[in-house]
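A single protein chain has been omitted; all remaining protein chains appear in their positions.
Presenting chain A:
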Amino acid sequence: MTVAAATSVVHASGLTLRYGRTAALTDVSFTLYDGVTGLLGPNGAGKTTLLRIVATALPPDQGTLSVLGNDPRTPAGRLAVRRRLGYLPQDPGFHPGFTAFEFVDYVAILKELTDRRARHQEVSRVLDAVGLSGQRGRRIRALSGGMRQRVALAAALAGDPDLLVLDEPTVGLDPEQRLRFREVIAELGEGRSVLLSTHQTEEVMALCQRVVVLDGGTVRFEGTPADLAAHARGRVWTSGARVAGALASWRAGDGRYRNVGDPPAGAELLEPTVEDGYLMLVDTPAREETGR
């Protein structure tokens, strides 16, 4: 369960953040190591808020945070973090009149790549990494939504950061680009750190060494994908008909029903997936509360 000899890249303790009356995060603590960590959670769980805090875009109301060995609550610490960080926001914005190349080049200048030749090489490299070499001269206003997402991803990758914070990076990407993204991220995860939020449990399976599950602004789980799946061990079974009392019950490709919840005696149990574990974790207390 513990990653042997892994170095902690981000350490958060007691992070709390309110937007007016909404408590977005309450006492969130977690540790991030080298490699790829997935952040799962329902809509409104606080994923974007947490990623913004880690990426120094938003200071927390309370709690302590160390990112790459620096304290972002001091100007010098924050600058040191930003020099080694790539951040992809959930809803990135652009200058629509810039070409893809010009925009990433602009971000690269802001990332202090002042040498023109080296910078242009780097911009070409990251555009290639996201499969946009052929579109580099097109204006962003003429690019599709998925292509824009890749422009923003390229901007995050520029400068070869030690820590990448990616908020739903694969939203809008076609399957081929999704696979390509996995390759890029998996490669980056070797020796560096990636924290990404997603709603796709199969992405977590495919990419992440660790998972953090956030729900209602608190951490519900921190561990490996296998541990998360194990949460549903003995709670996933197959049946010939739909089960009314299950957390979820759906007809799988083989025509039989796959059920998650409390199995009846003698049920034919199945090996749980990350999705099953996530479902058990996030759905259970809500059900118990409505039952009360």
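The rule we apply is simple: a contact is a pair of C-beta atoms (placed from the backbone, for glycine too) under 8 Å apart; a residue touches a chain by one contact, two chains touch by 3 or more; residues count from 1.
Heads up, the rule we're going with is that contacts and distances are computed from a predicted model.
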item	value
Hidden subunit of the complex - UniProt protein name among "Succinate dehydrogenase/fumarate reductase iron-sulfur subunit", "Sarcosine oxidase subunit alpha", "ABC transporter" or "Protein meaA"	"ABC transporter"
Residue of A:A45, A:L68 or A:V107 in touch with the missing chain, whole complex considered	A:V107
Residue touching the undisplayed chain, where the options are A:P75, A:G137, A:G191 or A:G253	A:P75
Sole contact to the chain not displayed, among A:P59, A:G145, A:G234 or A:P264	A:P59
Absent-chain interface as seen on chain A, which is shown	17-18, 55-62, 72-75, 78-79, 82-83, 85, 87, 89, 91-98, 102-103, 105-107, 109-112, 114, 152, 155
